[in-house]
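First the structure, then my questions, so here it is.
Complex shown without one protein chain; remaining protein chains in place.
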């Protein structure tokens, strides 16, 4: 399953090069991830209340194009790998109706206890939620 | 007492107008406030651990000039008004060696309990800290 | 005329107080302004290409409530004052279905030439666009 999140580029997100600043894309990834997680029936806000946090361990972004103020971009998001301790999300950002992404990326997240920041086994702690995530995985071709 | 905080304008802080984005100044105010609070002998981090938060209630900024990437700016900060429930900070931002500020502003903060978000009486709860703040006040002329 | 812009609070927009950071609201104002300007038939992107920029001269924000990650907020925006040299926008931000704004604000903008940063007379330079703005003004009660 891949979700699509529409975002209008904000003026504050541009820099003096006249395009979206590169550090904005990880923020869009996060908005896209929020939409994807919600598809499980449990929002990320609820997940935190249930005592789970998923801090970013690794992040990579590849910039093949640019986006401008007021552009409407679509951020595709999917789970590309899943283990009981780690979730990898992948992203492809498209500008307007373009079929070629202007940006692609990945983020790897650890599953930790919200209080202790210690790793947890998501599958043991929330088997139903984990099964739902598992059913959504879209492995890289 | 007025503190001075030096900041080098970051590329990410510019926008496509080629200058520092206006929403960056409140972030600089906050960095300046952090330095001022530290002068009391109690850092803002410690204050939060002591159970106090000071959310912003009112903010105003006046932009009379611009700043650019790599400019070194000085943010002056002082307490302009103080009551047991409210702290008003004032700011003046100078670009390089300029004697005329390019930006001035004020922020009014409530004193609340970190857990309940309810107003607290700072003077009663932390009389020594409050006395220190009081001694630092620089009323507007 | 008042426009309404829907925004979902991003994780990156929160701070360690657990709520939306106060410097995010001016960024939302800007997104709301973008939507309002578009209602004239000329987008702000086009306006810049026509050689006009509208830097912020004054900004004020009043925070009467908080918003959280994943909240859906509505930012109302309208032109509250207009002269050939200045535009004042007003904002009211509502969290979820609340009828009481959690944040209100104003921003005053100068009209300047995009190349020289010198003030221009918007009414003379773009009479049609100015007339359109004028027809949209919603003076404060």
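As written, the chain order gives the labels A, B and C, with residue 1 at the start of each chain.
What we mean here is this: a contact is a pair of C-beta atoms (placed from the backbone, for glycine too) under 8 Å apart; a residue touches a chain by one contact, two chains touch by 3 or more.
Source: prediction; values computed, not measured.
*Asks:* List the neighbours, among the chains on screen, of the chain that has been left out.
*Replies:* A, B, C
*Asks:* Which residue among C:23, C:56 or C:108 touches the omitted chain?
*Replies:* C:23
*Asks:* So which of C:12, C:114 or C:136 would be touching the chain we can't see?
*Replies:* Hidden-chain contact among the options goes to C:12.
*Asks:* Identify the residues of chain B touching the omitted chain, counting contacts across the whole complex.
*Replies:* 8, 10-12, 27, 30-31, 34, 43-45, 68-70
*Asks:* At which residues does chain C meet the chain that is not included here?
*Replies:* Those residues of chain C that touch the unshown chain are 11-12, 14-19, 21, 23, 69.
*Asks:* What residues on chain A make contact with the chain left out of this view?
*Replies:* 16-17, 19, 22-24, 26-27, 30, 48, 53, 55-63, 66, 117
The rule we apply is simple: only the chains that are shown with their structure count from here on.
*Asks:* Taking each chain's centre as its mean C-alpha position, how far apart are chain B and chain C in Å?
*Replies:* Roughly 24 Å separates the two chain centres.
*Asks:* In whole angstrom, how far does the Cα centroid of chain A sit from the Cα centroid of chain C?
*Replies:* 29
*Asks:* When the centre of a chain is set as the mean of its C-alpha atoms, what distance in Å lies between chain A and chain B?
*Replies:* Inter-chain centre distance comes to 34 Å.
*Asks:* Listing for chain A: what residues touch at least two other chains?
*Replies:* Those would be 11-12, 69.
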